[in-house]
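Beneath this line is the structure, given in structure tokens, with notes to follow.
With one protein chain withheld, the remaining protein chains of the complex are depicted in position.
After this line comes chain A, so read on.
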Amino acid sequence: MDSISKKTKDSPNSTDSPESTHPSSFPDEVLEGVLSLLSFNKDRSSVSLVCKDWYNAERWTRTKVFIGNCYSVSPEIVARRFPKIRSIILKGKPRFSDFNLVPENWGADIQSWLVVFARVYPFLEELRLKRMTVSDESLEFLAASFPGFKALSLSSCDGFSTDGLKAIATHCKNLIELDIQDNGMDDFGGGWLSCFPENFASLEVLNFASLNSEVNFDALERLVTRCKSLKVLRVNKGITLEQLQRLLMRAPQLMELGTGSFQQDLTPRQCAELESAFSNCKNLHTVSGLWEANSLNLPILYPACASLVFLNLIDATLQSGELAKLLAHCPNLRRLWVQDTVEDKGLEAVGSCCPLLEELRVFPADPFDPDILHGVTESGFVAVSRGCRRLRYVLYFCRQMTNAAVATIVQNCPDFTHFRLCIINPGQPDHLTNEPMDEAFGAVVKTCTKLQRLSVSGLLTDLTFEYIGKYAKNLETLSVAFAGSSDRGMQCVLGGCSKLRKLEIRDCPFGNAALLSGLEKYESMRSLWMSACNVTMNGCRLLAREMPWLNVEVMKDEESDDSHADKVYVYRSVAGPRRDAPPFVMTL
């Protein structure tokens, strides 16, 4: 049991524990010494299943814990099992909350976790949160409770403001990392940056690119100057090119840079200075930011391009020619994120310039305007696949696609692990043949045997899901929207994809039969999300009754009828039903 006390170190020969049926081969300290070298939690989970001794040894040596669903476990349970945690990754809301499908005040509040952590892990160093609700008070509490706190990363979180950041900057004397990404936060000004004390010099990672308010540049420059170990710096668009040059001169050791605005009119001398600054950064392998970059200013980057591995142009809105010229200098690129303003021509340049490319993400510049005709099409994707045979991760937003193109693409690049194709118009067929896109995804799952993550779109019948169930044996995450013809589709997936962990479905004609066909499967999954499908309250109640270890939560929309279960979120949990559920979340 967990409450067994640790064997003391002065009894190295006491290998017998009352619980083990045979003496273990190693003294505890040896076992623990060995196990402490294990870093992957998957390995650790396997280890902990061997026997009780190993379970105990593992739990005493684990320092990092990853909790993919904050409601699957309670902070008390975590604290009881793992006494020596220093680093925690916590994820909260279902992923569809990024797209406004989850109402506000749904939950996933970090405070209850922090209270327990403050008591049990006073030496906590790292906290990485995704889709959690974090208040300013929580940030203040964090800053006050953990004297050795080193790294804070907030991604897609909400509920806090720059005031909370002030508390972190002021009180976390040992801070190494402050990474603020894409949150629903309030920005009351850039004064938080000036809260870092003048003698504070330990920062290695600073990312405030998503904050809009200008920070005090002098304070930033001084901070960058004295933090000699700074490796990652992502500034916001309030920083001009001129200011960037000064920062780069202070931090030539940077490995990852997010620039500010790239729009300034530069004199030739300023250009030369910037080029020189970039060429000084010998370790630079990642560049992002580049707001409003234009063809006049992009060449400043060229000296740094040869060693670039990751280029994030999401905020840059480049046209095809500009991208082509830039990529001509980036032969070693492995990851590229662009907007679809680069169009197919730009993607052709990707194919010809970046043979080592492994990851491509193409985002829509105008996702909500249905009249837009440009952007990227299937030809751009095919062009990339011809030149970049090592592609394994793609996220592609387009307005038209064909089955043939996708078949060609996966034939060129059979190593896909993540294939996320979003045809922007829901339910759109192959634009040449008008057939459903079933064969496209059929080709993907048949050819890409290593596929772990798949997002489907376009006009799809149950055939797509038959293919997925039959061939996608390594699939772990599946996202489905506006697809399928009947319950059979979902049943195929639940029955066939043995490694499925996350299934998220919206606006599909899957009903109770489909939901209940996965009865036993859901315990081996992290979660299931179904919204705007045909599931009823009775179906959900039945699921909840049959599977006591699952939390079956339903959120109803205001105007739907009583029997319809509008949003269903099912997940396994050892913590029982939520105690903090808001009124609109019904646990069945």
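Just so we're on the same page, contacts are C-beta pairs under 8 Å (C-beta built on N, C-alpha and C of every residue); 3 or more make two chains touch, one makes a residue touch a chain; residues count from 1.
FYI, contacts and distances are computed from a predicted model.
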item	value
Name per UniProt, for the chain absent here [options: "NADH-ubiquinone oxidoreductase chain 2", "Vacuolar-sorting protein SNF8", "Auxin-responsive protein" or "CCT-beta"]	"Auxin-responsive protein"
Listed residues A:30, A:101 or A:120, member touching the removed chain	A:101
Per the touch definition above, residue among A:357, A:448 or A:483 touching the missing chain	A:483
Interface residues of chain A (partner: the chain not displayed)	96, 98-101, 103-104, 156, 182-184, 210, 212-214, 238, 291-292, 294, 314-315, 317, 319, 341, 363-370, 397, 422, 424-429, 434, 436, 438, 459-463, 466, 479, 481-488, 506-507, 509-511, 532, 534, 557-560, 566
